[in-house]
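Of the protein chains in this complex, one is absent; all others appear in place.
Should a chain be cited, it is by its letter among A, B and C, assigned in written order, with residues numbered from 1 in that chain.
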Amino acid sequence: MNNPYIPMPTRIERITTENEARDIKTFDLSFVNNEDRDSFLFLPGQFAELSLLGFGECPIGIASSPTEVGHLLFTVKRTGFVTKHLHRAEVGDTIGIRGPFGNSYPLDLMEGKNVLIIGGGFAFTTLRATAMYMLEGSNRARFKELTIVYGARSPGELIYKQELWDWEKSTDLNMFITVDKGDETWKRREGFVPTVLEEIAPSSQDTVALVCGPPVMIKFTLPVLQKLGFPPDRIFLSLEMRMKCGIGKCGRCNIGHKYVCVDGPVFSCAHLGELPQEY
Amino acid sequence: MTKEFVVHKDDFNEFLTLLIKVYTVFGPTGDDGSNGIKRIERPEQFKLHHGTSHFSFKHFFLPQTEKLFSFDLASNKVDAPSEEQGDDKYSILIGLRPCDAKAVELLDQVFIERDPKDIFYAKRRNKTRIVSFACREPRSTCFCGSVGCGPDSEAGADVVIYELKDRYVMKAITGGGDELLNSANIYLNAVSKEDLAEKEKTMIEAKNHLVNVFTSDGLDGKISDFDASYWKRICQKCLGCGICTYFCPTCHCFDIIDEVDGSKGRRIRSWDSCMYPLFTLHASGHNPRPTRKERMRQRIMHKFVYSMEQYGRRFCVGCGRCVTHCPVNLDLRFVIKEIVEAK
Amino acid sequence: MKPKSNKGNELGKDQSFEPKIVAFLCNWCSYAGADLAGVSRFQYPTNIRIIKVPCSGRINPLYIVKALYNGVDGVLVSGCHPGDCHYISGNYFARRKFALVKKFLEYVGIEPERVQFSWISAAEGVRFAQIIDKVTNDIRKLGPLTYFRRGSARTGDST
Partner (left out) sequence: MKRVESELIENVEELLREKKVDLFIGYESGSLPLQTSPCFVTQQEDVQKLVWNSFCANNLSVYLSSLMRELPASTKVGILCKGCDSRSLVNLIVEKQVKREDVVIVGISCPGIVNIDKITNKLDGRKVLEVEENDEEIILKYDVGEDRFSRMDNLYESCKNCVHPTPSVYDVLIRVGEHSPKSVTPDPMIAEFSQKSRTERWQIFEQELSRCVRCYACRNACPNCYCKECFAEQTKPRWFGLTNELSDVLFYHIVRILHQAGRCVDCGACARACPEKINLRLFTRVLVDEVRERFDYVPGLSPNDSPLLAMFSNDDSQEFMVEAD
């Protein structure tokens, strides 16, 4: 009987500060025990509970794709008690990890279709994992056209900047980067993600949309997607909820009869429509 | 062939003594406080409550505070509790009512049947046999009949004891129950037709005692109007304390936090309640259930609707503790009745 | 990256019990009194851990109970003499609060010497040393505060 509450020890290999406000950091972890690493099989979209002994745990989406061997990335914004102390961690410290939990983005449904990824602010973590997974050599052919629309409040708040610039140049996908308000050095597009999405107007023909971002962005993005002809069962959202156990026992992360930690965090809009609007 | 035996009332203490030799026996000892379940070394200590007990038996398997593991910050080492079962001697929890026994079976669905198994709960539960007493006289607040349970329900119990005038009819429900009765078989007598008839009569009498404010078949699909106006009215007098959830035998929500003392520390889980403000408060400050209306609605929907979809079982056993203990007498039976009739 | 815990060292291993005492000193008078005692080399026991607060009126009974809960054996709260308060009435409000706190803690069974209040002005270096000496001896006689100390582990770092 293995104990589902015991975290697996990992070592922090690298910490990169993602934004100017320095309150978003990406932690690259490596497992201390190899059998933990081998047992930690996940798909893009899943999350894990990061555990800091003495402070507690917090559920964070896995930002790296399973194809990035030797890397396990978690991007964490400093908001609460545990994340505040996680931001004080240094390279070489040991933190615990439990998981992988939840479901992934619907890779089988996306197979052989176009994929539209819409991200906002620091909620681009699991979407980055999905993009990396799709762009990986052998996987790329399984999917047709990939379009990414990603925006943030200001240029300094964009995360994974290096990958963004590489993807912009790459021909494997169409990358659209925007900021709500640029500054003098900003030469690219300016505007909210929903308005940019309307301008680009990608065809909804045979396309699956993955959306993740702050509630206000989702509120204005969904109508645009509907206008573009995306049916609710081909729009997927990744939700955030207060969580403690991550395994469907502690009873707090439910939306209707679905637990976000077990039946989510990825839900299709159609599915969400059936559930009570209490999230 | 279910096995039923008769034990005379004056043999009961000896019968219990034999069990105490073979098993470690726990049960109510008359102390009404929340820690009312104690080890029973002598049969006189065992005091069965009249009707449902003040506290629910839940904290025998899911204690209010439980250490998940301790850790040492200096070495960053985690020492998990030992996995093996400790002494493999079985224990008996005696003195439950049928509603409590069914509640334990419902908790089994959450912590044992559904993966991943919760080893803390499983460690206690797998080693415990449940001996419940059928109800002769349900309390005025009992509504087990309305939720598919009953004064003679056998769900969750290994042995059910029916109290007659001068004897007990003991029925082994599971193999474990069989084994349990055999370990004190010198006091078991064959059950006669009259015994069974008297047992039936007392059970029918008990069922007539029940006041069915609503009926279970009227429930399906009725409690679904999420945005109905009655939710606001229902919760108006609720004080938002945690009594109804802490005394409910099927409420199993818990919180996990760390506690540190110098370089040593422990991660503990302790009871939590959907009626408390922090239960779903996000770090961003957003709270999907900001007021008591949403929380009361969640408590009722989870027990009567969501649990049906998650586990195919209704998570209310009608023990009536939330009715008796509520400081403002917010009676769940009349709330359900109002919801069903409003449909 | 350890959780910073304000727990002192383990209990004094030697036989003579050395109490741990928290002293909330008001910045304008008592803390200055302590400075004066230090500057003038007056000897006083080292058992007290000084926490400087703007005024004795700033002390919420929650802090006193939290100190006892975290494992100290006694608490002293010291402020300016009535009339000397830098904020005019801070110590007057505090006096009423302390009267009720002392009454309640004593009533439920915590030894009165465990939680003490005093007025020490900036010029009373000698008196500061004497009071600290008296408080420390009182508490040393009582022995460690075991019956209220936190269970096996304390809550996570409270910063």
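Following the convention adopted for this analysis, a contact is a pair of C-beta atoms (placed from the backbone, for glycine too) under 8 Å apart; a residue touches a chain by one contact, two chains touch by 3 or more.
The structure presented is a predicted model; accordingly, all values stated were derived computationally and were not measured.
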Residue of B:D100, B:D118, B:E259 or B:E294 touching the missing chain in the full complex: B:E259
For subunit C, the residues touching the chain missing from this view: 61-62, 65-66, 69, 76, 82, 89, 92-93, 95-105, 107-111, 116-119, 127, 130-131, 133-135, 147-151, 154-156, 158-159
Touch residues of subunit B, complete complex, unshown partner: 32-35, 50-51, 54, 64-65, 137, 140-141, 233, 236-237, 239-243, 246-247, 255, 257, 259, 268, 270-271, 273, 276-278, 291, 323-325, 327-331, 333-334
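In this text, only the chains that are shown with their structure count from here on.
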Contact pairs, highest-scoring chain pair: A-B
Between subunit A and subunit B, centroid-to-centroid distance (C-alpha), Å: 40
Overlap residues in subunit C, where contacts from two or more other chains coincide: 2-3, 156-157
Touching two or more other chains - residue numbers and ranges from subunit B: 73, 257-258, 260, 265
Subunit A-touching residues of subunit B, taken from the complex the two chains share: 68-69, 71, 73, 76, 78, 80-81, 83, 110-111, 114, 116-119, 122-123, 226, 252-258, 260, 265, 267, 269, 272, 274, 279-284, 286, 288-289, 294, 298, 301-302, 305-310
Residues of subunit A touching subunit B in the complex: 1-7, 9, 52-57, 79-80, 83, 94, 96, 215, 240-242, 244-245, 247-257, 276-279
